[in-house]
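Next up is a structure, given as structure tokens.
For this depiction, one protein chain was excluded, whereas all remaining protein chains were kept in their positions.
For reference, chains read A and B in written order, and residue numbers begin at 1 within each chain.
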């Protein structure tokens, strides 16, 4: 099990290298790697990171689809993050062949921390 | 394989305890648990249930994102449910370590039955 610390704001963090190191350290050669969030406001997704504008576009769009404020009943104020997690999903599976993660050329694994709106603004 | 009966309306049912019982009954100690829907209008998701307002907010929002009526071509009238299933996903994977499901403190496994609009209103 890997533990990854994420910052306090909404962000997508490329964790591919961290996952790769854990897998290589395990000595396991073939199987399926389960990359999961244990938080209900954090998701895991796989997408392009060659251009960091891609994760930016993903976050900007999901923030439009699921507005921060929308007469939510949950009083903690983070319903938007919960909803986004159910849309992205809390985990991804990645195949492992001969000790290497089976990812396409442009695929990176992201941990999406979805709790806090805006940059450096706490709720 | 577990079979879970859901009611006739749109709802998210916390099935964590049911999954836990099946896993414990299996005697399997370590691995990955595959929790899946075999219906094209039912999804599986993981989110918070400590406050039942969270699943309510999730359903209310997904119902706004994917409207019940929208010039759909599928004549059965349940296209919205099908679309939501593809957004939530039909299954989730949960790690199993030493006989216990690896879930975060606030994570519950939900079966999302997405077919019928409103409470007690049949289509």
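Following the convention adopted for this analysis, a residue touches a chain if its C-beta (ideal position, glycine included) is under 8 Å from a C-beta of that chain, and two chains touch if they have at least 3 such contacts.
A quick note: this is a predicted structure, and the numbers were derived from the prediction, not measured.
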**Study point:** Residue in contact with the excluded chain [from B:58, B:93 or B:112]
**Key:** B:93
Point to revise | Residue numbers in chain A that touch the chain omitted from display | key: 32, 45-48, 51, 53-54, 56-58, 61-62, 64-65, 87-89, 92-95, 97, 102-104, 106-107
Check your understanding: Which positions on chain B touch the chain that was left off?
Key -> 1, 32, 34, 36-40, 65-66, 70, 72-76, 79, 82-83, 85-87, 89-91, 93
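Quick note on the criterion: only the chains that are shown with their structure count from here on.
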Point to revise | Whole-Å gap separating chain A and chain B, where each centre is the average of the chain's CA atoms | key: 20
